[in-house]
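I have placed the structure first, in the form of structure tokens, so that the comments after it can refer back to it.
Left out: one protein chain. Kept in place: all the others.
Up next, subunit A:
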Amino acid sequence: MKKPSKLEAINLDAYYGDFHALKSINVAMEEKAVTAFIGPSGCGKSTFLRTFNRMNDYIDGFRIDGQILLDGRDIYANDVQVDELRKEVGMVFQKPNPFPKSIFENVVYGLRIQGIKDKKILQETCEKSLRQAAIWDEVKDKLDKSALALSGGQQQRLCIARALAIQPSVILMDEPASALDPISSAKIEELIYELKKDYTIVIVTHNMQQAGRVSDYTAFFYMGELVEYAKTKTMFTSPHDTRTQNYITGRFG
């Protein structure tokens, strides 16, 4: 039986001022699976990713038509509070962006802004999240040290831990390994594989092999359109559209 869809876009159009960035996108993403968005720079895949936690809200001139459903509920409806939505949909960015604070404070930031002060809860969540992000052993003795002293790969796993700490059900990843060396990058991929047992993951990547390795489904975007969306194995072995074929075989992009 097919798993229910966790995230769904229905006739989604997005604009930056006059620029039509996304053109009537329809896609449904499966729960506890990894969906990869691929496509050349400027194709709209990051814009699309950011509509799922409404990170585009602060950009002047940005607007959307259509719907984004999370568990069947329209996240752009008037009664939706953005901060509540973002507790449900976490995000990891391209460049590791730890706050200039201690490792501990980075992980519990999401809890602190919710007003949670109980030391025990904070410490437990910190350890649990760091373990989930496979970085606990490396940092357990220096939780009070600055997060900026960590390596790039460690910083990125810390950012993942930070996102996990507020217990989201969806994690959006915007090229999470593109700024990292191959070994750190491999660690992130392993981590994604582990995390999909509990989380629905959507990842934007420029790296075809990475998309092939980590994802269950792949969506190919080109010039603001969703050209093809299929199981990753299918897409990489027998793409329907010639544009998809050209892109994944490296003929453009």
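Please note the rule applied: a residue touches a chain if its C-beta (ideal position, glycine included) is under 8 Å from a C-beta of that chain, and two chains touch if they have at least 3 such contacts; residues count from 1.
Simple rule for what comes next: contacts and distances are computed from a predicted model.
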item	value
Protein name, per the UniProt record, of whichever chain is missing from view ("Aldehyde oxidase", "Phosphate transport system permease protein PstA", "Respiratory nitrate reductase subunit gamma" or "YeeE/YedE family protein")	"Phosphate transport system permease protein PstA"
Selected from A:Y15, A:F93 or A:W136 as touching the chain missing from the view	A:F93
Among A:K6, A:K45 or A:R162, residue touching the chain not depicted	A:R162
Among A:G110, A:G153, A:G212 or A:P239, the residue in touch with the chain that has been omitted	A:G110
Where the missing chain touches subunit A, by residue	53, 55, 58, 60, 83-84, 86-87, 90-91, 93, 95, 97-100, 109-110, 112-114, 148, 159, 162-163, 166
